[in-house]
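Of the protein chains in this complex, all but one are displayed in their positions.
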Amino acid sequence: MAQLIELLRQMGAAVFDNGYLVRLLAVCTPLLLAAMGLVIARRSGVFFLAAEGVMTFSGMAAYFADALVCRALLAGAEQGSAEYEQLMARGARVGWMVGLLVGMIAGMLLAMLFALFLLRFKTDELLAGVVFNIFALSVSGMCLHLFDREDLLVSSAQVGALPVLSIPSLAQVPVLGGLLGSTGWLTYFSLLVPPAVFYLLNCTDFGLRLRAAEENPAALIGTGWSVQRTQLYGMLFAGGAVSLAGVAIALMPPQPVYTLQPNGAGYLAFAAVWASGGGILKSCVSVLLLGIVDACTDVWQGLSVPSGLISALLYAAALAGLWLHAHNLKRRGKVRLQMQQQIALGEEFPDRKKRWFRGGLRGKRKS
Amino acid sequence: MAQDRLRIEHISKAYTEGYVTITDASLQIGVGEIHGLLGENGAGKSTLVKIISGELQRDGGVFEVDGAAVSPASVTQAAALGIFRLQKKSGLVPGLTVAENILLGQAKNRFAPLAKKQRNNEIAALLKEFGMDPGPEDRAVRLTAEDALEMEILKAYIAGAKLIILDEPASYFSLAQTEELFGLLRKIAAKGISILYVSNQVREMLELCERITIMEEGATTDCIEAAQATPAQLQRRMVQNSRIKRTKKTGAQPGDTVLKVRDLSVFRTEDHPAVQQVSFSVRAGEVLAVVGKPDSGARELCEAICGLSNIVTGKVSIYDDDITADRVRGVRDLGVSFLLSTPEFDGVATSLSIQENLLPYQYTNPDYRNYGLLDQEKLKKEADRLIQEYDIRCKSGQENASVLSTSSTQKLLAAREFSNEPVLLVAYQPTFGTSEETAAFLEKKLIELRDEGTAVLLVPTDWNEFAVIADSVLVLYQGSVSAYFPKPVSQSQLDPYMNGEKRMSEEELEAVCFE
Partner (left out) sequence: MNKKIRKIPLPVLWRVAAGLMAIVVCFLMICLFEKQRADSLYTFFIAPLSSVSALTGLVSYITPMLFVALGCTVVFQCRRYNLALIASFLLSACLVSIFLLQGDEKPVWYLVPAALIIGTTVGAVVTAIPGLMALRRRVNITLSSLLLSYFVLQLSSFLLEHSLRDPNAAEGASFEIPQRLWLPRILPGTELRLGVLFAAAALGLLYLLLYRSRIGYGIRAVGASESMSAYVGLSWSGVAMAAQLLAGALAGFGGAVEMMGIQTRYVWNGVFPSVAMFGILAALLADSNPLRAVLCCLFYGYLHQGAALLQAQTGFPTEVSLFAGTVSILFYFALCADLIPLPINGKRAVKSDAAVEKTEKKEGEVG
């Protein structure tokens, strides 16, 4: 019993540590980027289940590009020499740029391929998504082993991470100091994405077209673009955001780590967006909640809590979120029936006008 | 001579899946003219309109817009030419405001911020000009059906429409308040936009249109000035003279009461009733036809009786067995069959074989099982028998159901439902979209069924069918019963009850409630 209390105390201490907040931001960044990409996809009527695959693929491409570049730079230099240190620093500076570029390109290519299958070939969305995800997993495993075999890569300790924004003066600030000193650029960038997505979807003509593609494709007839074309353009944005999320996972500061273990971040972001019904603010909140749980699983790793169980907790949280957010159909149906009975038997009849639009605003979407 | 906005001549289209043949159609619409296209169901109006709006390709003939020959290959291309078709499936985005909907796609720069204020003012001015009620900031989801249609017309106008086609507006909302809509249409026409109004409601057409083209059996037969025509005249033109001899039937000999409906209410949407406090009965060996305008609730009534939708209040029973709370399974178990197909809900699984589509009830029937497994021999025999009896055109019962034509599909459904020896048959427009031959065949089968003692609740596909099959008539107007005639009557007698002008007294309506 005393052990349990001690354990709980340790867990609590870990959560209230600075390191936790850093970890929280690090974890939320890719989830947020992916969620925003998925919001765009959902609002254009595309079921972007392949987001997981695109993230894996772009992350893999980014990591390998970075590692290859570092390796190439370090080739020929003696380990431990001053030249080696110099080249390592250079690699840290340049590697992530190459990684980012290659990762984005790779991710966008896969996303566009997925869009091709969905929009042109009219493949079933769910099946295409699943197959693309398995594809990405297999490619990443294959490439890792191939590169390892040829010794083309540096160890992960030497791979350049995404840059961190560190302002020495800010680091002195009491509570958030540690936080502000080690947060990456990308995290700050990702905080700008939700407002940008809001702007895109609500304040531009392009965004209105995307929403029309989801809610009523017939409305697009006079606009000059077919539904497929509109959705394709939407997928460009969604694919870009999701690829960036994948790069963020792979090259996360302070140290990129590459494992074969799939982390399902794409599915988590998907769950966050779908549970929120595609709303931007709600999705952000869901992402934050998931991030809190995810950061806990990272921060509690060293303690005597079984690691597998904590990691499993994250996915259970996502499932619980889906369940809680979804509408309780039975109850709704009962309430509606009661209301209708009242109307049918009641004295005054309601407004006679008929609404042309039946069902909830987001009733037809895949929930 | 002023150039015609639209000129099509001698258009033809051979019979393809689900589309009626067009043998020879011609149409001329002038600039700024409101032109009507009148015809019965199945005359080919829909097909012709689909050709004009780019959904289908014509086989032959001339198609000119503003003097230039065109051949739109898709709806998008037709829209680029200025041809817009407004139909049942609305073209508004529910989540956007009226202003956003109307100006969808019109912004010069896709990614520039929308000048909301300016746009709203623009649209407000537009709405004021045409005398419309909704404001530019209203969410589209809150609009009524009429307003939604009017907004769509404005949207087409802003998008640079040259020809706006209104495809059977009567079928999806009440035209009781047509003044507003017609006023808008006239103002739009005054701006030089041509309007093609497609319908089978004579009255509204005469009120609105300048010229009317009549379509019969796949060909446009005449084009007359509205000012010179009378409703009766047009009505007569519309009723098709069937070339195929329709069955003559003997008088009905009604038996026990099979279906009892008392005070039934069914809702179409959250808060609007489609059927209100309807009571009637159907007896064995009798065909009760339910007629009414498209929004009268006949369809919802049929769906509720069959268990496909929720019954809010009231009671439905078959031979004293209460089926109010039952869904389709429970209703079928009591011997009710129904024929209720529409393009969206067709009741046929195209990836299964014909046999599997024909015999769902047999597949779940223990008689057809052999040690727990299905008795393939027996099933095949039964399927072949039905295929023969109903003349379903196919090579064998094992073929995929997707090879069937619409007529054959309808016959398949009929075979499935009729062969069950039902005590009650609910038939909603049973010959919709089928060929003449098939229609006559199905009508014959319906009468046979009636003679064997089945009670039939029929919503007739057209007046021909009504004249041939109906024994007694129930008229619905806006969800409630307005008339009951125990003997078949003519359409002109029923008209006033269908339009809501007359309504029978309570005692007369009680007559239909047999116990």
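We just call them A and B in the order they show up, numbering each chain from 1.
Note that in this section a contact is a pair of C-beta atoms (placed from the backbone, for glycine too) under 8 Å apart; a residue touches a chain by one contact, two chains touch by 3 or more.
In this text, all values refer to a predicted model and were calculated from it rather than measured experimentally.
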{"item": "Selected residue (touches chain absent from view) among A:Y20, A:Y63, A:F117 or A:Y258", "value": "A:F117"}
{"item": "Candidate in contact with the missing chain, chosen from A:F16, A:Y188 or A:W323", "value": "A:W323"}
{"item": "Touch with the omitted chain, as defined above, among B:E9, B:E356, B:E436 or B:D495", "value": "B:E356"}
{"item": "Candidates A:A13, A:A89 or A:L260 - the one touching the absent chain", "value": "A:L260"}
{"item": "Chain not shown, touching residues in chain B", "value": "307-308, 327-329, 331-332, 340, 344-352, 356-357, 360-361, 363-364, 369, 372-374, 376, 400, 402-403"}
{"item": "Chain A, residues in touch with the chain not shown (by the definition above)", "value": "49, 117, 120-132, 134-135, 137-139, 141-142, 144-146, 149, 259-262, 264, 267-268, 270-271, 274, 306-309, 311-312, 314-316, 318-319, 322-323, 326-330, 366-367"}
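Assume only the chains that are shown with their structure count from here on.
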{"item": "Distance between the centres, which are taken as Cα means, of chain B and chain A, whole angstrom", "value": "46"}
{"item": "In the complex with chain B, residue positions of chain A that touch it", "value": "199-200, 203-206, 208-209, 211-212, 215-216, 218-226, 333, 336-337, 339-341, 343-345, 349-358, 361"}
{"item": "Touching residues (chain side chain B, partner chain A) in the complex", "value": "74-76, 79-80, 84, 89-96, 100-101, 103-107, 109-114, 116, 140-146, 148-149, 155-156, 159, 161, 173-174, 265, 267-273, 276-277, 310, 312-313"}
